[in-house]
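For this depiction, one protein chain was excluded, whereas all remaining protein chains were kept in their positions.
Order of writing sets the chain letters: A, B and C. Residues in each chain are counted from 1.
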Amino acid sequence: MAQGKGGRAVTHGAATGHAPAQSFLRRHVFSVDHKVIGRQYLDLALVAVVTGMVLSWIMRFHLGWPETPVPGLGKLAPTGAAGGVITPEFYLALMTMHGTIMVFFVLTTAPFAGFGNFFLPIHVGAEDMAFPRINMTSFWVTLAAFLVLVSAFFVGDGPPLSGWTAYAPLSAVGKDAGPGQGVGQTLWAVSIAMFCVAQLLGSLNFIATTLDLRTRGMSLARLPFATWAWFITSVIGLVAFAVLMPACILLILDRVAGTSFFIPAGLVISDRLQPHAGGSPLLWQHLFWFFGHPEVYIAILPGFGIVSQILPVFARKPLLGPRVFIVCLIAIAFLSYTVWGHHMFLSGMNPVSATLFSVPTLVITIPATIICLLWIGTLYGARLRFTTAALFALGFVSVFVSGGISGFFLAQPSTDIYLHGTYFVVAHFHFVMGVAAMFGIFAGTYFWFPKMFGRMMNETLGKWHFWLTFIGVYCVFMPMHYLGLAGNVRRYSAFTDDYLQPLIPLHRFITIAALFTGAVQLIFLFNLIRSRLRGPVAPANPWEATTLEWSTSSPPPHDNFGGHPPVVTHGPNEFGGVGPQDYVMQAEPR
Amino acid sequence: MSTTMVPPVLTPRSVATADRGPERRVAETGVWIAIGTISMSFAALTSALVVRQSSGADWQHLHLPALLYVNTLVLLFSSVTLELSRRRLGSFGLHATLMLGILFLAGQGLAWRQLAAQNLHLATGPSSAFFYVFTVLHALHVLGGLGGLGLVERRLAAGVLSRTTFKAAALYWHFMAILWLYLLALLTIRG
Amino acid sequence: MGRLFAVVVTLIALASATIFALHIWWLPPDISTHGARIDRQLNETMVVAGVLFVLGQLALAFFVWRFSTREGGPSRPSRAFPGGPTPLVVLATVLVGVEILVLTFVGSKVWADVYQTPPAPGALQIEVVGEQFAFYFRYAGADGKFGAMHPELMNDATQNFFGLDPANDTTARDDIVVGSLVIPVNQPVVLRLHAKDVNHSFYVPELRIQQDFVPGMVIPLHFTATKPGKYELVCTQLCGLGHYNMRAYVEVKTRPEFDQWLKERAAEL
Partner (left out) sequence: MIARVVAGLVVVSVAGATAGPSHLPPPAGTISGKVTYTGTPPKMRPIDMAKEPACVTDHPTPVMTQDVVTGSANSVRYVVVYISGGDQGAPAATDTVRYDQKGCLYIPHVAVMQVHQPLEIFNDDPHSHNIHPLARVNPEWNKSQPKGAPPIRTAWDQPEFIPVKCNVHPWMHGYFAVLATSHFSMTDSTGEFSITGLPPGTYTVTAWHERFGTKSQEVTVAGSETKTANFVLTARPY
């Protein structure tokens, strides 16, 4: 209690509500408890991922059989798919919404905001986030952003069709540019701007919590790997979303206020001269990709952390080179801001800068390769236990390697000349940020579910889920590399070009594999719901793990540690001892 | 399976910074992070301005209303009164800061009206567009700062104000002044 | 379970790599002067990346096979990786580092050849407009001069795709505007890409060339086709609902055929 100079008592800030709230609404809906908020984020991500996946099914079906009506779709979308036949603009709208929902509301929301919210405070030994109310605000803004985005399905011409990258001027000139480019595109921009605000607030919380609320003995070196990853992701997000938000504001102004930030003079769209002048389409691309490339790491770094945390647990030995791992994460975070131009090799920017952007892009593979080797090296001499979480973590390594390696082709301007804009790119980013991040989310779910809900998930169902998904995703995305090599352009709603005709059978194979892999996810959904209601009661530490969340009950009490903040005496990585207990928990007394 | 529970340790609310209290750092850290991210946003807009300036030949220098310099003085003075208040924990300076902050916003509003009277609107040209974007965004951030100061005032009146909260709020407020000086310079030189 | 994982990963890796190696789906034959170098760069990258891919997956499979515990099997202590992380760090840095150096060194030359060298003098000048959702091409006509473009005159309804003003601009009157890119074989060609409305992209797989159209910019692109035939030019930058159908044919003709074609088009004016 500090004594003010003027004699007035100055106390600590009012307690931030660590007593459990009483009303149902306060406890489960408008809760400031980070665990409730984390679950809310994950529930939102679940809704989003189901939505995004259904959209991709319709897209894939259309690509395989473009003229076959989709049963029932004519009723759901009478404008976009009259009689169930999908129009090109409806396909692009599905694609735009699929990309936007998946990148923002699944790959950012689940592994980062969802798991991070639930476990980061527990990992550092805190009762809650640094700013619980801001935390709650962050979730509700995210939810509102999602609703705004989805509402584009129900307005005028439907959702926008300019892709998740929303390149200007297509995204900026309004409805002359096509259906959905009116109100739908505006809603998109508003939604993303709101999402940026939410993520900035969230990142602020993550960073402040990690820096200031660590319990006694929890030095930075003893932070669990997942928390390191969330912390670094927050730093990336803090910069990336801070750039995307003003970019979206400028885009909205171009659309509704008649400014010309991104729209140059002399555009004639559908025979109409546009009343704009002087803007720069490349400016949008620079601003977007300055966010967009780091966003890839926002999606994948939490996966790195989750896998690095899970692998040692099931390998029963410490992660190889924990410090190297952290240094590599930091290196990736730093480099992620120097590479955005590799999305723009062919965009008309100065060709000299292509080489300048190519080099850091290739260099970033060094820390990524080191991390993969650390994981594989961790397996050396391990005593692997094959839980579903372990399988997904191992699967993560496999798909990340597959996705990462195709990056070599796209990072070089010379080979990008041919492969840019083809399915090779689709294959690359789906493996490296889509599938890999999803595997991270699955691994995290199977690993942490007992802690979050106090019940175990069904391992048999889990293993079926893993095997079918693992094989499925390779069948879906590996052939896309072949399509790309054959010059198959992406974002096409149908393949009418002569040279694409021979590729249609391969598209059908991918479609069947995608529908199959999608259907397999029903096993996961079923497991999730059944285990939440009827799974066996989970002990505090079912996996014999070391980090702080396993020191408290499953699920943790309201203040996480029952009024007894833990004192940390060990690192998170102490596995492999001999004796009945081969590990040392972080809070184990010396 | 071992399910080791931690034995109760008798360190109520002990954290790494136990000697100084957890709240002490959190508010300040939060504001520093906010300063970082706000700076990044304005840096992005600055680079947008530079790119936009070279992309079209339609850039016409915007003569800033002289009122802005008066507003600048108001904002700077409000920082001084806030600092005095914080050093001596008096509420008078805080009130003054709040009033000056509101005055600054009113002044900005007046400046926008002056420009509008000269037919310089958001969509008139790139320089006016950037002017409005920068100043409105800044004003919104100042508005947020006023909210923070209002909270400080309430807590001070209730006698529950922590030094760190006050310091954090002041830090943010001073940053608003610095940000404004930067924007003024940018808009004067490149606007 | 570990053995199953190892087997599945091995099978996936080998099957995927085999399909790559057999070129079952592969690039169409190259018809440009610069394409061979791009192909070589792509092949070299394919070999290096393929080796890394197979090695990485096999290492993962092998370690999982070797170090999985069987249910109820004897408990043995875990072993640390010999030498700790350092050898792996060195391995990754050296291996990937050398690869990066080689690829960049060779690759940046290939890139520079295509995008940073001026076109050959005397190259055939062709103007290209990309619009929702077609490409149009313009040849200078008998006077060798292109008429100026006026956006306010651009109108699909009157087939004025380039915004020409023949009423006042005599150089525009003989400009030949067509919907296919017709070029003579072995003749250097310079395109100037204009975007009429939104971003588009110029992609001819056989020519190994791709370049965005950006509104507000005129982007030059040059190449030389080496084999007569009919190829497809497609748009690779999302431009709206008809993106999938934004295409044109590229017809590479012998010199006499080309001259004849140009003469016929001029007669239509």
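The rule we apply is simple: a residue touches a chain if its C-beta (ideal position, glycine included) is under 8 Å from a C-beta of that chain, and two chains touch if they have at least 3 such contacts.
Remember, predicted model here, so these are calculated numbers, not experimental data.
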Practice problem: Taking the whole complex into account, name the chains on display that the unshown chain touches. | Solution: A, C
Self-check item: Among C:119, C:166, C:188 or C:228, residue touching the chain not depicted
Solution: C:166
Self-check item: Contacting the left-out chain in the complete assembly, out of A:33, A:89 or A:295
Solution: A:89
Quiz prompt | From A:179, A:322, A:479 or A:542, residue that would touch the chain that is not displayed | solution = A:179
Quiz prompt | Touch list for chain C against the chain that is not drawn | solution = 131-135, 156-159, 161, 165-167, 178-180, 240-242, 245-249, 268-269
Quiz item: Touching the missing chain, which residues of chain A?
Solution: 66-67, 69, 79, 82-83, 85-90, 157, 175, 178-179, 270-272, 494, 496
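Following the convention adopted for this analysis, only the chains that are shown with their structure count from here on.
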Practice problem: With one step meaning two chains touch, work out the least steps from chain B to chain C. | Solution: 2
Quiz item: Looking at A-C and A-B, which pair shares more C-beta contacts?
Solution: A-C
Exercise. Between chain B and chain C, tell me the centre distance in angstrom, where each centre is the average of that chain's C-alpha atoms.
Key: 47
Quiz item: So what's the Cα centroid distance for chain A and chain C, whole Å?
Solution: 29
Quiz item: On chain C, where are the residues touching two or more other chains?
Solution: 216
Quiz prompt | Multi-chain contact sites of chain A, meaning residues that touch two or more partners | solution = 264-265, 279-280, 282
Quiz item: Tell me, which parts of chain A touch chain C in their complex?
Solution: 87-89, 92, 161-163, 165, 167, 169-170, 173, 177-179, 181, 263-271, 273, 279-282, 315-318, 320-321, 324, 346-348, 351-352, 354-355, 358-359, 362-363, 365-366, 369-370, 372-374, 376-386, 391, 394, 397-398, 401-402, 405-406, 408-409, 412-415, 417-418, 420-422, 463, 467, 470-471, 474, 478, 481-483, 485-487, 489-499, 503, 506, 575-576, 578, 582
Quiz item: Which residues, counting only chain C, touch chain A once they are in their complex?
Solution: 1-2, 4-5, 8-9, 12, 16, 19-20, 24-28, 37-38, 41-42, 45-46, 48-49, 52-53, 56-57, 59-60, 63-64, 67-69, 75-82, 84-85, 88-89, 91-93, 95-97, 99-100, 103-104, 107-108, 110-112, 114-116, 131-132, 151-152, 154-157, 163, 196-199, 201, 203, 205, 208-217, 219, 232, 234-245, 247
Practice problem: Mind listing the chain A positions that touch chain B in their complex? | Solution: 2, 4-6, 8-14, 125-126, 130-131, 200, 203-204, 207-208, 211-216, 218, 238-239, 241-243, 245-247, 249-250, 253, 257-261, 264-265, 277-280, 282-283, 286-287, 290, 539-542, 544, 551-552, 561, 564-567, 580-581, 585, 587-589
